[in-house]
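A single protein chain has been omitted from the complex, and every remaining protein chain is retained in its original position.
Moving on, here comes chain A:
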Amino acid sequence: MAAKPGSAKPKASSGKDSKKSKPLSSASKVSKKSTKRPPPREVKSKARTEASQLKKTKKREYTEAELDLPKLNTITPVGVVKPKGKKKGKVFVDDQEGMATILAIVNAEKEGQIESKMQKARQLEEIREAKRKEAEARHAQKKNKLEETKTAIRQKRKRRGDGNEVAKADAVVAQTNGSSSKSKGKRKSVSFA
């Protein structure tokens, strides 16, 4: 970005003006000498952070009575009246009667809590016991059913086997006889030479 030749011109002219203004200023000095004015004082506006500026001006605070507000607009409701002449601050409980009453209240509350807890626990235990018994009964019933079916199947098998019972018995006798004869005849013996 080169500066345009035209733009430089006013600068030069301004320089000339400053040179021209000098005699003017001298002329003003002359006039001052004639009137004898006091030397000009520099008036500075105070900084905002200055101590005197920082001080807050105390504004007048109006009491509620002075404001003459309608009663419904106040913070405290109409019905509430602050007790006058009552002790400000904490109220200590140091006498034995006061302590005893608080103790009794606390005790009663705790006892009630413990009692309800115990009762609850007892109820829960009863429910658990009942559930356990029910489960046991169900289990026993299932077992009974299983046993019944088992016996039924056994009986069925026996009935089927009734027709062939004689033949089976014969076969069993023959088997036992055969095995006994075999066992008698072929008895293994070990001999050492």
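In this text, a contact is a pair of C-beta atoms (placed from the backbone, for glycine too) under 8 Å apart; a residue touches a chain by one contact, two chains touch by 3 or more; residues count from 1.
Note that in this section contacts and distances are computed from a predicted model.
Enquirer: Between "Exosome complex component RRP45", "60S ribosome subunit biogenesis protein NIP7", "Transcription factor" or "Vacuolar protein sorting-associated protein 29", choose the name on the UniProt record of the chain that's been left out.
Expert: "60S ribosome subunit biogenesis protein NIP7"
Enquirer: For the full complex, which residue in A:A47, A:L69 or A:M99 touches the chain that was left out?
Expert: Answering carefully, the residue with contact to the hidden chain is A:M99.
Enquirer: From the listed residues A:A121, A:A140 or A:I153, report the one that touches the chain absent from this view.
Expert: Checking each option in A:A121, A:A140 or A:I153, the one touching the absent chain turns out to be A:A121.
Enquirer: Could you please point out the chain A residues that touch the chain left off the display?
Expert: Residues touching the hidden chain, for chain A, are 90-94, 96, 98-100, 102-103, 105-107, 109-111, 114, 117-118, 121, 125.
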